[in-house]
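Other chains of the complex are left out, but the ones given are in their true place.
Labels A and B are assigned to the chains in the order they are written; within every chain, residues are numbered from 1.
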């Protein structure tokens, strides 16, 4: 199993969620994060003083899937999250060793 | 306010009691929210506590001795005699003009309270709460009471003919100068600038300040009629035009009009019109609104960052600068057809302008010196400033042991 972690633009969350469901994903976890990258931040002015905001709001989508779904899921994310502009985000893939469903005690593929 | 053989008018009394409520609302909650919303979240409760504690402390000190020092028979034009300590001899039937003396004294109490609270804006995010409590009481006693007496209570500036309808010198210049002095003694914050935690809170505060100011300026007529009516209208006119002016300058200078800018301009205009509100017509109000806002903008946005003190929420930039602009322009625009008590330069009395300048300078000098002495004493005894760690973690926790939001 793999954990696929995508950092995306916040307003793309609905589209990514729908694409993942269409790809057969049945669960996911999202977190509000702030990202620093090539997409430069911006400055805000309060009473004339400038505040440089380096970190931009992003959404992290985490989904753990069996190995055979990895490619499909990656493709869905790319298709749904892409605007073509800088700051679209990244996908990271990590190994996952075990999954357990708390309610039933089911493990691994059954638990996803 | 000499005792007169006069009678209470219920209409005048109704208006001044309500004006008292409106001015009370300006400190608590309005100014507490206005300043609180401009503060970083981690210190917002401390900012709020400085404001409301100032209100409570002044309220008690005022009935004990503040009122009699400010508004009782004059001792040589310098201070009121202490014969009305604890409101002694003032009773339910005592009259001041056409209103009960209790109403007059409560109305004046709310002015004293907000003046002290205003100063807190300069020192947020780093001052010890205990030091603030002591400062509030000393400053009320040794700065506010004398100055109020000089200008309004029958003291020497009143006799000299200084025009200050609702507090350009007594309230705004006084608070603005003291803010500079206190921030000099405190030193700069680790993290500077204004980083507003909650702009909607700033808007609630600013909105209630505007409405409360109808009582501040309109109530200063001390009666219900044409003069109060005029004061309310010019107040609204100057404030609105000042807000528009600030937004307009921002749009030209920086590209976008901001909410904080609109609120700042609004307050600058309210400050500017304060000394003039019972003397000028709407044309004067438009000029005073625009000029107060423009001068405060220049100070806050252009000049401030080059100065060696850290007046966090621009008490001097808004209240000091616009207070000076308004006090001086009162000597220009005072229109005798609005109030025969004031005739300005434009109506043939250049001398008034001169008196306005002199009286502003006297208040500036006095306020500067005495505030410095108070700050020095507190610094040398309990200390003025919190630990560096407290400042970084926020004063909510270090001074009050609370979180603003759970």
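We take it that contacts are C-beta pairs under 8 Å (C-beta built on N, C-alpha and C of every residue); 3 or more make two chains touch, one makes a residue touch a chain.
The model shown is predicted, which means the values in this text are computed figures rather than measured ones.
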item	value
Whole-assembly formula, with each chain kind represented once in the display	A x3, B x3
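What we mean here is this: only the chains that are shown with their structure count from here on.
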item	value
Residues of chain A defined as touching chain B within the complex	45-49, 51
Complex contact set, residues of chain B against chain A	192-196, 254, 258, 260-261, 264, 300-302, 304-305, 314
